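A single protein chain has been omitted from the complex, and every remaining protein chain is retained in its original position.
Chains here go by letter, A, B, C and D, matching the order in which they are written, and residues are numbered from 1 within each.
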Amino acid sequence: MNRKKKPDLQLAAAAVLLGSILVLSLLAPWLAPWDPNATDMQVRLQGPSPDHPLGTDALGRDLLSRALWGGRASILLALGATLLSMSLGGLAGLAAGWFGGPVDWCLTVLSNIFQGLPGTCLMVAIAGTLGPGVRNLLLALVLTSWAGFSRVVRTETLRIREEAYMEGLRSLGAGPLRLILGHALPQLAAGLAVLFATRAGRCVLSIASLSYLGLGISPPTPDWSVMIRDARLNYRSAPHLILVPGLCIFLLLLGLNLLGDALRERLDVRTGEAREW
Amino acid sequence: MTMGRYLLHKLLSLLPVLLGITLAAFTLGVLSPGDPAELALSQGGYEPTAEQVAELERQLGLDAPYPVQYLRWVGRALSGDLGTSYRSRRPVAEELLRRLPVTLELAAWSITLACALGLFLGCAAVIGRGRWPDLLIQALTGLQLSFPAFWLGLLLILLFAETLGWLPTSGTGGAGHMLLPAVTLSSATAATAARLLRSTLLGELGKPYCTAAAARGITPARLVVRNALPNAAVPVAALLGNSLGGMLGGSVIVESIFALPGIGSYALEAIGGRDYPALQGYVLLTGLIYVGVTLLVDVVSMLLDPRVRLGGKHL
Amino acid sequence: MVRGLELRDLSVTFSLPGGDVPAVEGVRAFFPSGEITGLIGESGCGKSVLGLAILGLLPPYAQVEGEIILDGEELSPGESRRRLGTGLGLIPQDPAESLNPARTVAAHLREALLPLRLPRSAVPERSESLLRDFGFEDPRPVLRAYPHQLSGGMQQRVLCAIGTACSPRWVLADEPTKGLDRTLRGQVRETLLSLPKRGVEGMLVITHDLALAQGLCKHIGVMYAGQLLELGPGVLEEPCHPFTRAFLAALPENGFRPMAGAAPRPGDRSEGCVFAPRCPRAAERCRRERPGISSPFPGRMVRCFLYEG
Amino acid sequence: GNAPGSSTPAPENSSPVPQEPADTVDPNAEIVLAGYRNLAPGEKDGYYCSKILYVWEPLVTQDGSAAPVPCLAESWEMSEDGTRWTFHLRRGVKFHDGGDFNADAVIANFDRMKLGVKSSSFYPLDIDAHYPNLTAYEKVDENTVRLTFSQPAPTQLYNMVNFGSAIYSPACFDEAGDFKGICAGTGPFCIAENKLDEYVLLERFEEYWGEPAKAKTIRVRVIPDADTRFSALKSGEILGVIDLNAIPAALAVELTGDERFALTTTKSTMIRFLTLSGTQAPFNDLRMRQAVSLALRRSEITDGLYYGFGTPTTNILNYATPFYKDIPVEEDLAKAKALAGEVLGDRRVTVTYLYNGAEAAQKGEAELIASWLGEIGIDCRLTPLEYAVMREQLKTGDYGIARMQQGLSNSEPSTIFRRFMLTGGDHNKNYSLGYRSDEVDALMERASSALDMEVRRECYDRIQEISAQELPVVPLFNDVTLMAYSTRLTGYEAKLYGIELPLVAWAQ
Partner (left out) sequence: MRDEVILEGRDITKTFRGRLGGHPRKALEGANLRLCRGEYLGLMGPSGCGKTTLARILLRLLEPDSGQVFFRGEEVTRLRGRRLLPFRRRVQLISQRPETFFDPRLRLGKSLLEPLDIFGLPRDRERIRAGLERVKLPAEILERYPHQVSGGEIQRLSLCRALLPEPEVLILDEPTSMLDISAQAQVLSILRELRGACGLTCLFITHHRETADFLCDRVQSLEAPGIPPGSVL
């Protein structure tokens, strides 16, 4: 009883958190009371006031509007990058695990190469070489994370493929298409859902780190981690400058982590967490 | 004998990875905007002539097709020549090696911290499972996982260095200097390790040998630490080894926040200065370290398991 | 007072996400000291759970009701845990899985000897003599070995040594022969038979292997769907309960005659006798009322209306 | 060993965290300061370390008003025709490694310069830049050297100030002119230990010819990040910040209420401005440049972002020179819109705005300026770059706006005018300013041939007016040198070039 309730609570909390962050971010153009980039040096570094419910930053920009706008880019990018690397990695893993032999060998070597590279370093290097910007960021994220998906999916596929019931179905005459689409994929789906949540969280974190270093989302697009970076000169006298965006990132990550945990517990799947950091 | 074969197998499987790392580093150089020869010559405000550029291109072998360039580059890298930094005009290898100890020290502290904290939290959660210690640890690790490192670093400096003055804010010079950066860098890893350890420990506790051990009338702590832990530690060791890649990368942020002159901040400076040879060297070096550590972890976790260590030898 | 292990209305219920699962229900039994009692029954009928309940080793989400009394003293779960090693010992099933692969035999034995609080120096000697007792001529290499370096039979003997290291008064052996081949089964039987000589007062052997049960045990208990339906000496030769009879009829030597119907799923238990839906001799009353314990002749205990009064 | 550091090993207790101030301060305790970069980049640098560490000394240095004054050269004279300079060297000066400073040492240093340009993170060590038209250098006697030029060189002293005539012990560099270890100069401090990217440890040179340094040891740490530097200062780990960008104004004002810290400021020779790419649209049109200048609200930048540490200007010349003409700053958004509208019509243009990412305040400044320029139809793509890289980009002309700065170390306005406003001026070309004014060319011609000070001033005034009108660059503000230090120190005073390190000491 006890065990049943916890994941539900978790799931609900995650849903509420992520849902509200998503809705608020997506509706930012309508919800934000000010233009997030409009400066007004007369009201700089103000605390909360009726005009600016969360105060203003060093250039007099409305913090609430910036917080509302600040998640859009990274959330969309993280979701996009995770989806893309999941599809790529998933396909590669499925092919490798299912067909085995030379296909497996090639794909495994390839994914080993990408796994063997320290992801964050490579990401920094790619973003640094190609310059900041959404496209390069996407490239860096996908390049460094598809292999993780591929590895997990491959292991799972290998396991599922060797399940006795797969052999049973094969002896019943089921072809590979039926086996993959009808039986393997639905089996994988649960694991992928969990993996998606965790990886999306990691993606958000990577984007935030890169943006913080000035290698990610470039100005003037408002972004939470860039806001933290920019606040470094003023946060001592105006702590809300780092608390608001920091809290936003924190809540987003918390939501994704809770979602991952809840799904994991609910779907009772083990992903190859040991391989991951 | 099997162990020798296993090692050989491991080493062989590392070859493509090494190839990949060198390729990645080389490709970065190719992708980097601008003409390397011109960039190299024109730093410091000089305007090279076309002949000078062409001459340097010939010298650097930039007129050869890419595969040839790649082979030459690898050859040079093998002999320890990673090129010359555009900014400082020193050999990149020398600069990297000079800064490496700082990063390694940071990584070592972080891994140690992650290890200690992960072990402690994981075991404590399992020993007190279902009761408040477990819930508390779950909540704590959840928080740790959701805290971006740069935010954590800022808050830690603000609290422990600037306000309380307990610890130094930046730079090197002993354990005190490494504490805050290591905490920042290892927080998420420690939480992941604790959670992984908790779940593997629970998995081990469900196995018959643990029931059998419990039937010997030992305390729950002993059951967890002495019996389940040695078997549950293998995936955690793998995790920690792999997390080193993350730490090498994460050190970019941490080193820049805590003013540590390691290779992470070097990479950041290189990016700011469009110093592509330095960046190439950075990728190569971190890649090699990562591969080395992965191998080490593999071997160690193999040695942790007596079934592998002693082979199938029967009495 | 007759010495022995007494169970009074012992019930074990698992609280699971899907609802409560009663695994053992109202078991009332007395296993006398000085005897080996066998426990047989269909798979999943609750034999292991009953055993673990006696040892107090059930997971936290299992609710145990009723009393377990050893030689007149009541054992709460905490109390049984405290007595593990010295008072109660376990010889687990599946020797290969029940030894910690990462630790040497010596480490296992050292841990098993902890309750005796021997001086450090006495431990190796004691370990060696224990192993010698279980037929290892030269125990030193065995002590140094890791479990995977031992054969199945050796592992099983090591487990017996560990389970009886502190000379517990009662020993529970859960399917000690599962998965072993014929010769090894013989070895294990010999080992178990030798235990009473080593200070073990009573023993409970859970098994599917009726041949082993027959050869080893004087008393046999028969379980079905979480309940103990029959208990006493000579059950295999002279079964009383309809279930026992039907069960024995399925033996190869009796011609593989299957029992009609299906075993109840855990959870859906009806009002009356658990066996009534499959019982060839079930009467109307059997479906309404749960039978109490009857004794058709001294020493035998049966839960069936047929033997009432 | 020729490195003095090796004879006096670093103190055992090298913990950079100083103890709580006791009632009596040990005057010999180590003083820890910090800057943002390696002030001693080491062997590969043409100078080994910056002038502000007071390790090496030049023949000629400058005073507070930037006039050349003696240092290692006690006196000098120029020949009638201006082609020969004779320098009389100070006597009794010792290098850190024990060698004597004399004419041979100076000649050896000239020989070293003659080997070719040595790069440096300060100024290139280039004999042609410091000694244009030099034909010979010779030892006259033990304490006299003579330089001969092919052309009259009346302003040669200015060229030789500080980095132009650095002197090292001949024993510390090899035939190729590279340092063989720690450099040995004649200054009041010698380098005891140099750990790149971490710190450089200075020790008082006891045999210094002049007034000895007050502090026994000074450790100058490298803390690249301004915020971290501030934290270190605040927590007492360091006692002061030096060098350029020592402390951002926003953080400096955090210290104003705290009596444990003090600020020291002086007029900076630095001017901050925007360069606009004049070789391509839209800023090849004067009206666009004027529109930009009119749209800026400079006092909001200086008062808001720099907390008053800076003075708005539209004059290209820095306010530290005596030739500075105060021209009222004109800002008028409506006029800016009108001018931009004339050029752009209803279109909007997107331009790249390059700024130095390493300087914390520049990003906010860029965003602020971008938001103002947005009002006149210019959208900015903000791109942080290092200065070195930015210069590369500027040379190609492929940019819109770049935030630059320029120091004027010798106070001679013509330096600035020549570089930015002459048709062939080096910055005019290298920054792709595309500026061309026949009037300025003529005025400069006239000024250079004028011996009468008033004529010169007239020309310079006119050029300043033109600069504010035609905007070869769009000036933002005159800078203030700003440093912060702990009040546990004395003698910490901002100077035109750094602080006078030998005067820094523990407060008693």
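Please note the rule applied: a contact is a pair of C-beta atoms (placed from the backbone, for glycine too) under 8 Å apart; a residue touches a chain by one contact, two chains touch by 3 or more.
Quick caveat: nothing in here was measured; it's all calculated off a predicted structure.
Check each of C:119, C:252, C:280 or C:298 against the chain that is not shown and name the one that touches it.
In the complete complex, the chain left out is touched by residue C:252.
Identify the residue among A:110, A:139, A:174 or A:193 that touches the chain left out of the display.
Among A:110, A:139, A:174 or A:193, only A:174 touches the chain that is not shown.
Name every residue on subunit A in touch with the hidden partner chain.
So the residues of subunit A touching the unseen chain are 163-165, 167-175, 178, 183, 186-187.
Give me the subunit C residues in contact with the hidden chain, please.
Given the touch definition above, subunit C has residues 42-44, 181, 208, 210, 246-247, 249-253, 255-259, 262-263, 265 touching the missing chain.
What we mean here is this: only the chains that are shown with their structure count from here on.
Rounded to a whole Å, what is the gap between the Cα centroids of subunit A and subunit B?
Here subunit A and subunit B have centroids separated by 21 Å.
Averaging only over C-alpha atoms, locate the centres of subunit A and subunit C and give their separation in whole Å.
Centre separation, subunit A to subunit C: 52 Å.
Quick one: which residues in subunit D touch 2 or more of the other chains?
Where subunit D meets two or more other chains at a single residue, that happens at 357, 384.
Among all residues of subunit C, which ones touch two or more of the remaining chains?
In subunit C, nothing touches at least two other chains.
What residues on subunit D touch subunit B, complex-wise?
Touch list, subunit D to subunit B: 14-17, 41, 44, 119, 121, 124, 196-199, 221-225, 228-229, 231-232, 234-237, 357-358, 384-386, 388-389, 391-392, 395, 430.
Using the touch definition up top, name the residues of subunit D that touch subunit A in the complex.
Interface residues on the subunit D side: 226-227, 248, 250-251, 254, 297, 300, 303-305, 357, 360-361, 363-364, 366-368, 370-372, 374, 380-384.
Per the contact definition, I'd like the list of subunit B residues that touch subunit D in the complex.
Within the complex, subunit B contacts subunit D at residues 34, 39, 42-45, 47, 87-90, 98-99, 157-158, 161-162, 165, 168-174, 176, 256-259, 261, 265, 269, 272-274.
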